[in-house]
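Shown here: the complex without one of its protein chains, the others still in place.
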Amino acid sequence: MNADNLKDQYLAVRRHSVKICEPLETEDYVPQPVPFVSPPKWHLAHSTWFFETFILNPFGKGYQVFSEDFSFLFNSYYNNVGERVLRTDRGNITRPTIVTVYAYRKYVDEHMITLLDTLNDPAALKLIELGLHHEQQHQELLLTDIKYILGHNPLFPVYSPDSNLVKDVNKETGSVQIAEGIYEVGFQGDGFCFDNELGRHKVYLNAFEISKALVTNAEYIEFMEAGGYQDFNLWLDEGWSWINENKITAPMYWHKINGAWHYYTLAGLQRIAPEAILSHVSFFEAAAFAQWKDMRLPTESEWEIASEQFHWGKRWEWTHSAYLPYPDFVKASGAVGEYNGKFMINTMVLRGSSVATPEGHSRKTYRNFFHTHERWQYTGIRLVK
Amino acid sequence: MNADNLKDQYLAVRRHSVKICEPLETEDYVPQPVPFVSPPKWHLAHSTWFFETFILNPFGKGYQVFSEDFSFLFNSYYNNVGERVLRTDRGNITRPTIVTVYAYRKYVDEHMITLLDTLNDPAALKLIELGLHHEQQHQELLLTDIKYILGHNPLFPVYSPDSNLVKDVNKETGSVQIAEGIYEVGFQGDGFCFDNELGRHKVYLNAFEISKALVTNAEYIEFMEAGGYQDFNLWLDEGWSWINENKITAPMYWHKINGAWHYYTLAGLQRIAPEAILSHVSFFEAAAFAQWKDMRLPTESEWEIASEQFHWGKRWEWTHSAYLPYPDFVKASGAVGEYNGKFMINTMVLRGSSVATPEGHSRKTYRNFFHTHERWQYTGIRLVK
Amino acid sequence: MNADNLKDQYLAVRRHSVKICEPLETEDYVPQPVPFVSPPKWHLAHSTWFFETFILNPFGKGYQVFSEDFSFLFNSYYNNVGERVLRTDRGNITRPTIVTVYAYRKYVDEHMITLLDTLNDPAALKLIELGLHHEQQHQELLLTDIKYILGHNPLFPVYSPDSNLVKDVNKETGSVQIAEGIYEVGFQGDGFCFDNELGRHKVYLNAFEISKALVTNAEYIEFMEAGGYQDFNLWLDEGWSWINENKITAPMYWHKINGAWHYYTLAGLQRIAPEAILSHVSFFEAAAFAQWKDMRLPTESEWEIASEQFHWGKRWEWTHSAYLPYPDFVKASGAVGEYNGKFMINTMVLRGSSVATPEGHSRKTYRNFFHTHERWQYTGIRLVK
Partner (left out) sequence: MNADNLKDQYLAVRRHSVKICEPLETEDYVPQPVPFVSPPKWHLAHSTWFFETFILNPFGKGYQVFSEDFSFLFNSYYNNVGERVLRTDRGNITRPTIVTVYAYRKYVDEHMITLLDTLNDPAALKLIELGLHHEQQHQELLLTDIKYILGHNPLFPVYSPDSNLVKDVNKETGSVQIAEGIYEVGFQGDGFCFDNELGRHKVYLNAFEISKALVTNAEYIEFMEAGGYQDFNLWLDEGWSWINENKITAPMYWHKINGAWHYYTLAGLQRIAPEAILSHVSFFEAAAFAQWKDMRLPTESEWEIASEQFHWGKRWEWTHSAYLPYPDFVKASGAVGEYNGKFMINTMVLRGSSVATPEGHSRKTYRNFFHTHERWQYTGIRLVK
């Protein structure tokens, strides 16, 4: 990778964040309805802060920060770079306004572009690449957080009338057979990957058979109508507590209106499309559904090995693997080392990518992870026998 | 009161709400940082909703509501008029935007003005008067809620550079002596009052002596420096728990910076003015301070009787009276009956009014009330021997 | 009062605490199911600790404490006498065993009896008298806490088969009329009273009419069957939240079994006796019931003035007065000053006494107080017009 390509990429990625926010009203940028959803304003500022903190401050000669306060306001979880606003308080910070945040983006972009003309320090270039992938991760969250904010408004506002981010259908049927044996998993090659994908290593897999198609709404409704949410035998113990304490009886965004299932989509409230691929289920729901089908979820290694033989990319797919370090995982030193390693506990791995994932940000070795009850991402289910 | 005067009053009151919000950015209208603080947008809409629901719907012939959804969104606590958005969720409702809310205000105002041209139903006129006083109450909250939102932003944004809403000083010294005997308290006369002031009645007061001056910052700092927040003998048991659980060591908005006390004011962060009247203390703090002075807070009857002999109107003054119904209190029927009666428990009465109170909205019989730990209003302390 | 009489009283009171516990199994002495209920073992030890700490330590020459640890373990809320076990942790302290606690009582009693032979310091005698009334207060709590512990056991164990602590019926009907005028309330005379009753003072009362009979179970069932728990117009706002959050639909200890109302009594689970006096309602329920009847609860002054003209003593009767200091209330200095003053907030006054009150521990000026949701005492309702 050279700085020239990087400049094009930089501009493309940065533009895409702004594009995602185009349909928003100023008010939509502000709230944080639950701790795991961040205000759109914060995403725009935080991804900018990354470049200011890790690139412009150390490498931009004589660079003056846009505002001293922003280091404090838009840090997310990097304990190594000073104090930060409590994650649960982001929705109460009305200033800087979104106008100022866009000015911040412009200021940093201009300095980045200038810097990219001359920069050839490989470590810096690598950090910029990381910053772009970091911003792409936030683009995915930006879209799902916007959906959460609008989808929990009693008026169900439309984000974009022609958005069909949920309507995908399966293009394949049948299943893939994988034979028993030793396989290799983990990233290899020259391109970019996150530290948690590194350390390609051997695993031993038993023979298995994995569906080419993801579970559809119609199949899930069958489970619901068969009393799936009422039969504790199907559920993990913590899952059973979770659905009961939170009165969960359907995927997120689903509403039964006059006897018919509807869901909130970015195009507004709509009748459920039965043939569309199911989305917005938690690991608990995915595991209960698999149990009801007398099947199971794949492990992440199984998924990675089989993934070349089916289409993926519409839903983040729950695996039955806990998110843990690969055998040779090494934590980078300093703030960048906080990127992934410290989250490797009490979450499950998702593989693939989703309709919310920006182009060029997915690969078969990518390891996403969420807590077992989280479901505001475009999560789905693929089954294994 | 006739409809003509009422029209002028209506326009003046409605204009004042808008004026309070002039310095705000769009983002400032959105958040609800704690359940007792409402988004400015909500105040503007809710006070409008009152006129639509209680005046235009029943009395405006052929009136079409601005939006069916708004009845649901901007109801506050009136159980009699249908479901409502949970009080704690108001900060997540980004739509309708503030632009739409101002359109809603305009729409309702136009219909109200037209209606006032012909309206002469005394019950309706009385309800409009109530609606105006209701909006004035919300103006006070609007300003204190804005202060809370801006004052909890780490950037301490300025609301208005020439705002001196906290800097008042006492104009009098010395005290007022009141003799033992029977006195009458409660509203009398032709003007407006809330239902909780009605039922003028006799009370028996012992002799007492009440300060003409309110407690100042300097006096309160003396209490703090004498270890007032560390001496449990001065505190009510629940107050002692409150300061310890919440690590309270100073009034709200106070910050010790480089050894000097500062406070957030609507004009920004400033050095404490020692001679200014203390504000933003809870009942717990007021009672502990009085205990430390070996004095006490007045009862609400004492305050009402003595109030003609001192200046008041800068701080809401904590009394040592619980907020309970007067002997002849009668709850109105229907939704308007929910106005005051149902809150008469577990709060303490405040008397007077504050720098945030709109003109014409104060009188000596006015009974305000807050929980014993609340202090985001301009609350102050007056002592009795 | 002289020391001789006091010795007899001392022995009688101390014996009565033990008698209350006679039906208990060792296990019953241990738990603290909710923070406001203390383990019986703790009551027995704490009331003993009072005599050791406030009498034997200062006045018993050469007195050796039974155990250094007990000062720490059995202090209740006296911040002035050192650290104490968190109120919520009492149920986890299995040692000292109840056998040791009885040994502690014996040890302290022997030293007290010896001391009383010679003691004539009036301050000391007064403190002993306070200690005995303190123990009587704990006897009342002991019985109601035992009821709570046994009454929340799914087996509904019997405390005493011939216990009829709930079955009292009204002996009178009709009402008492009190004329408007100045009255005096507060303790007077030579006997014992708590500091919160002192400061006899004048109050002005309007004319009122108060029922001679307390509300019965039958009357309350009528309220329940009329939908009383479902009609928010009857409830204080905090009361409405309380019944909904806690799914309250009947008084404490009531269970609907096969369509018939039962309640747990100290004699076990029984069919509701319709003619018996209602018990175990919160202030919220008392106030809602009064509202439904279009009547109200008396103030504590009204109750005190009228009380000579009706029978009382079976139920603690909720008044509509907040628990606040009398005009001339003076807090004693030191630990004894923590007895009452610091609790004078956010509670309501109860007057009278109950079937659980030990003999000789009631008088018309006695001021009890509980939070508005508490109802594990034998609380009842008397109405005023």
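Before moving on, here are some points about what is shown:
Letters A, B and C name the chains as they come in the text, with residue numbers starting at 1 for each one.
One rule holds in what follows: contacts are C-beta pairs under 8 Å (C-beta built on N, C-alpha and C of every residue); 3 or more make two chains touch, one makes a residue touch a chain.
Computed from a prediction, not measured in an experiment: that's the story for all the values here.
Counting contacts over the entire complex, the absent chain touches A, C. Only one of C:G60, C:G91, C:G131 or C:G380 touches the chain withheld from this view, namely C:G91. Touch with the chain omitted from the figure is made, among A:A103, A:M224, A:L269 or A:M344, by A:M344. Touching the omitted chain from chain A are residues 77, 79-80, 182, 201-204, 206, 232-233, 235-240, 283, 287, 320-322, 324-325, 327-328, 337-338, 342-346, 372. The set of chain C residues touching the chain not shown comprises 25-31, 33, 41, 69, 72-73, 85, 89, 91-98, 149-150, 152-155, 157.
Assume only the chains that are shown with their structure count from here on.
Chain-to-chain contact here is organised linearly: an open path runs through the chains from one end to the other. Chain centres were defined as the mean of their Cα atoms; on that basis the chain farthest from chain B turns out to be A.
Closest chain to the protein centre (all Cα atoms averaged), using per-chain Cα means: B.
Remark: chain A and chain B have CA centroids separated by 44 Å (rounded to whole angstrom).
One inter-chain figure worth recording: chain B and chain C are separated by 37 Å, centre to centre, where each centre is the mean of the chain's CA atoms.
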